[in-house]
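Sharing a structure here in structure tokens format.
With one protein chain removed, the remaining protein chains of the complex are shown where they sit.
Labels run A, B, C and D following the written order; every chain starts at residue 1.
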Amino acid sequence: MNALKDKLPPLGTLGPVIALLMACAFFATQSDRFLTGQNLSLVLQQVMVVGVIAIGQTLIILTAGIDLSCGMVMALGSVVMTKFATELGMPPALAVLCGIAVTTLFGLANGLLVTRIKLPPFIVTLGTLNIAFAITQLYSQSQTITDLPELMTGLGNTFTIGGTEVAWGVVAMLGLYLVAWFALRETARGRHVYAVGNSPEATRLTGIPTQRILLGVYVLAGFFYGIAALLSVARTGVGDPNAGQTENLDAITAVVLGGTSLFGGRGVILGSLVGALIVGVFRNGLTLMGVSSVYQILVTGILVILAVAADQLSHKASR
Amino acid sequence: MNALKDKLPPLGTLGPVIALLMACAFFATQSDRFLTGQNLSLVLQQVMVVGVIAIGQTLIILTAGIDLSCGMVMALGSVVMTKFATELGMPPALAVLCGIAVTTLFGLANGLLVTRIKLPPFIVTLGTLNIAFAITQLYSQSQTITDLPELMTGLGNTFTIGGTEVAWGVVAMLGLYLVAWFALRETARGRHVYAVGNSPEATRLTGIPTQRILLGVYVLAGFFYGIAALLSVARTGVGDPNAGQTENLDAITAVVLGGTSLFGGRGVILGSLVGALIVGVFRNGLTLMGVSSVYQILVTGILVILAVAADQLSHKASR
Amino acid sequence: MTASSNTAPLVLQAKGLVKRYGQVTALDGADFELRAGEILAVIGDNGAGKSSLIKALSGAVVPDEGEILLDGQPIHFRSPIDARRAGIETVYQDLAVAPAMTIAENLFLGRELRRPGFMGNVLRMLDKKEMLAQSIARMNDLKVGIRSMTQPVETLSGGQRQCVAVARAAAFAQHVVIMDEPTAALGVKEGNMVLELIRRVRDKGLPVVLISHNMPHVFEVADRIHVARLGKRAAVLNPKKISMSDTVAVMTGAMRAEDIPADCLA
Amino acid sequence: MTASSNTAPLVLQAKGLVKRYGQVTALDGADFELRAGEILAVIGDNGAGKSSLIKALSGAVVPDEGEILLDGQPIHFRSPIDARRAGIETVYQDLAVAPAMTIAENLFLGRELRRPGFMGNVLRMLDKKEMLAQSIARMNDLKVGIRSMTQPVETLSGGQRQCVAVARAAAFAQHVVIMDEPTAALGVKEGNMVLELIRRVRDKGLPVVLISHNMPHVFEVADRIHVARLGKRAAVLNPKKISMSDTVAVMTGAMRAEDIPADCLA
Partner (left out) sequence: AGEPVIGLITKTETNPFFVKMKEGAAEAAKAKGAKLLTGAGKADGDNAGQVTAMENMIAAGAKTILITPSDSKAIVPAIKKARDKGVLVIALDSPTDPVDGTDALFATDNYKAGVLIGQYAKATMAGKPAKIATLDLLPGHPVGAQRHNGFLQGYGLQSLDAKSNELAKPAEVVCMADSFGDQAKGQTAMENCLQKNPDINVVYTINEPAAAGAYNALKKAGKDKSVLIVSVDGGCQGIKDTAAGKIAATSQQYPLKMAAMGVDAGVEYAKSGKKPSGYTDTGVTLIAAKAVAGVDSKDTTVGTQLCWGKK
């Protein structure tokens, strides 16, 4: 068998959820502001951009790839859609579509390099990371794009359910997760994504067009980064050429915390949402506790290890 | 067989060297200052810190792991050794040893978490990355440590061979590469590192203490980060708490550009040196050409892809 | 019913196949002929090029030279997909299963069933229930005592895993079935079940290519025996006429092709 | 020379081994006895727990219950290293080779030879030349036509790969050799070479455990036959007395242990 994979312990599907609940329980004891609907809604809004990026990232990691370019491609998308809408005066919807088209094209480029020339995804996306960053800076002249039409930031608006404000963008993110989860679980193409990551050669031999699936995954990821760009525009109200710089690592962290194996073929996409939430809850909870920012970093480091270790040890115990 | 690995094309051992030579040839046509002994010596000095970090990183990647903490651990090491030497007034040699001990301890911690609790290296080192960063900032109060004793910066000094200045630190780096190369190639433990990365289960079943080898690799990597810390102190003449922030990605890039597979078990350590040199040559050559920094990033992105693609396509042709 | 005479039409044919891996020449001008309705055994020493031959026939590798004909028409398989489209199903020696996926998923990998109606046509939802039911039926054919079809293949014993691959090929073949050492890891009972299955497939009218090192198995089911040697076809033998020891002699090179009595050739 | 009577001392012994994988009970109180100087065949249906049994005996898995005795002394193998130290060499069914490494490296993995003198003792340099020479000699014993010992194992054919694992175990065993289906992927000639090798190992005085589904092979070399069934030991048979078909009947459960004639038991 594929012995390599045995090295990465399969973080059980439930493990990340337990870690998240433990973190929530802990913060609830520390601050009575934590477990309010409003605060939790806030955390959701804070993770929505990384959350949507993590969908694309999960797809790629499931195929045993990795995408370092995700954050920068998202930044490019948000600059393109905002500049098109303001400077070119395009209708907002069209401008958004153009932005998403650009990120999708970047996904296509990544995918073609990976499938046609068979370059390692790490190298390809390291290259496109730099390319997307440079284009973003050049095209925007490093200027933040402001004065956006109302329509573009609509996903940042909130509506009220039972006294709690919910952002439309959060609803969009949750919807995308459900669709991705359904597609990966219940459709043939989704299972093929797992199969390609699990054993590319076996999958090819059963006659599944593995290259086309890989390409599709990269294109789809680019599409999700475009949606993330829209959410980021909606959330901040501007097109920010410096966005996305920390999102690469954040998204990969969310995916791995969510239990998806970096070696491909194993994982549940909803875990990535949980992973993103774990990071968001830490940041929020520690601030509520009044932990100063350097100590927050220290504590985050320790807690990330503890969360996964607790999961791992509980697995061992139950074996 | 381990079909996953077949996905990552083995960048031939010679590929990275060819890419490096191509880059050098290109820059030589663009600037007559490029191919001077002095300039090349400078490039070597500029890559010596990343180069030594990349030795540790290569060891870890050969075992199918990854170390995100390398740069931060190095920064901590340099802060510890410089603070011990200045504030505590320790003899420089002892202070350096203390610094190296700290980085080695971090390696040990990484290794124990990976081998004993069986956490994914990505998560473990993400945690220790944050921890090392926070400790560095707290311990140094984010202040650069200056006025170091002469002895500590000795490796930054140069001597002249045939009219070209060579830094002692570069000699040290080349020496370490040779030792690592020899050990990986010619000793049993070295071959076991490859075996563990290639097929951990098979290696375990042949009765090799895989866990001990993994642990040893992480400890050794920590030791190399300590040496890198010393080199960075020697090069800049200060203990800089903000060092190491880009070294994580730089070191991994050097390793991957050098042809080592992120899936473990395949690669040649000298390739990592070549990979580090490729990055250094790009930066130096593009500055010599007067390319402005955003365009440098753009060009670097394109060239990284082209370099690996050319290698890959030439392989295909020769098959 | 042992069909196939020398006059049955050729279903799959190869002429002068050459496949090189770097220095090693795995196939060195190999010929191959599969006739309608027959079980053709392919035997040969380790490294004789048997797996390489069937990989070329099933599109898993592209031969460097030579041509392949399906039903008399030249055909170029650039990938296993092409071969699958042409109705050729293959059990590869290295099993070609996805270890982390369940038995049912592996059985239907690439040929998943969709739910009827809206759910399947529009939402493209899989019919997991039906696939599970059919998996159980298929695996029961082979009488392997596997408890659950939803366990990952990596938890199966070596023989159980092989049964998954065999069941898959037998279930989905339309035109030709190729099996590379399907009984190698199987127990006596399970091995016999597979032989039985092979006969049933043949009786459905599909020709079967069986690679095996197990001479009793070969002599039990084969209509003709293709002997591979040093990357070539050394001879095609008639198991009804030739003895097992002579067959082994041909295979190992102890008996030259010229010395085989003419009536033993097929 | 077929040694081993019922009175030869017990070398390796296990009592009531239990091993569970989640829901599946792979070993359900299995006993095991290996006597000095004998070849003990272990047979059984797929999934009967043969591989699990020998994994427990070789330290690759730790049994949940039961005890293991080596030369009459209770012993706990926590890892394959412990078993190797005790001189037990094992060929695992899934081969346990490192695919990217060369044949020579795989043969000597974990027992590399160092150069004599300063180079070896101080620099701990490997003696690659000597290992290469010995590799060629070992592999020639098995008469497999492998061209170069420095090619990666992943480029070998299935049978060739198996030969690497067999050659390794035979070369380094000090006390006991265990082989899990060593001939499964082998050709007739190569299979016979392995049987020959097994006999040679036994004649050197080392007892051998041979797991195989190949009844002719089993009857050709085994001194006693351990029949595994449903995670237990169903019987130990004497191949000189019992027929092949009765053996298969015991294995599949068609013949109950009580019904076996007493003189057929070993």
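Following the convention adopted for this analysis, a contact is a pair of C-beta atoms (placed from the backbone, for glycine too) under 8 Å apart; a residue touches a chain by one contact, two chains touch by 3 or more.
The shown structure was predicted, so the numbers you read here are calculated from the model rather than taken from an experiment.
Taking every chain of the complex into account, the absent chain touches A, B. The residue touching the chain not shown here, chosen from B:Gln57, B:Thr82, B:Asn248 or B:Asn284, is B:Asn284. Of the candidate positions A:Leu126, A:Ala202 or A:Ile297, contact with the hidden chain is made by A:Ile297.
Among the residues A:Thr29, A:Thr146 or A:Thr160, only A:Thr146 touches the chain that is left out of the figure. By the touch criterion stated above, the residues of chain A touching the omitted chain are 31, 33, 38-39, 42, 45-46, 49, 133-134, 137, 140-144, 146, 153, 232, 235-238, 240-243, 245-246, 283-284, 287-288, 290, 292-294, 296-297.
Panel shows chain B; residues 31, 33, 38-39, 42, 45-46, 49, 137, 141-144, 146, 158, 232, 235-238, 240-243, 245-246, 283-284, 287-288, 290, 292-294, 297 of it touch the chain omitted from the view.
What we mean here is this: only the chains that are shown with their structure count from here on.
Touch-path distance (fewest steps) from chain A to chain D is 2. Note on connectivity: the fewest steps through touching chains from chain C to chain D is 1.
The chain with its C-alpha centre at the largest distance from the centre of chain A is D. Averaging C-alpha coordinates per chain places the centre of chain A 28 Å away from that of chain B. The mean-CA centres of chain B and chain C are about 49 angstrom from one another, to the nearest whole unit.
Among the residues of chain A, those touching two or more other chains are numbered 1-2, 5, 199, 201-202. Each of the following residues of chain C touches two or more other chains: 94.
According to the touch criterion at the top of this document, the contacting chain pairs are A-B, A-C, B-D, C-D. Every residue of chain B that touches chain D in the complex is listed here, in rising order: 1-2, 5, 182, 186-189, 191-192, 194-195, 198-199, 201-209, 265-266. Those residues of chain A that touch chain B in the complex are listed here as 1-9, 11, 64, 66, 113, 117-120, 122-124, 126-135, 137-138, 199-202, 249, 252-253, 256-257, 261-264, 294-295, 297-298, 300-302, 304-305, 308-309, 312-313. Within the complex formed with chain C, the residues of chain D that make contact are 21-24, 43-48, 51, 93-94, 144-147, 155-160, 163, 181, 184-191, 213-216, 248, 251-252.
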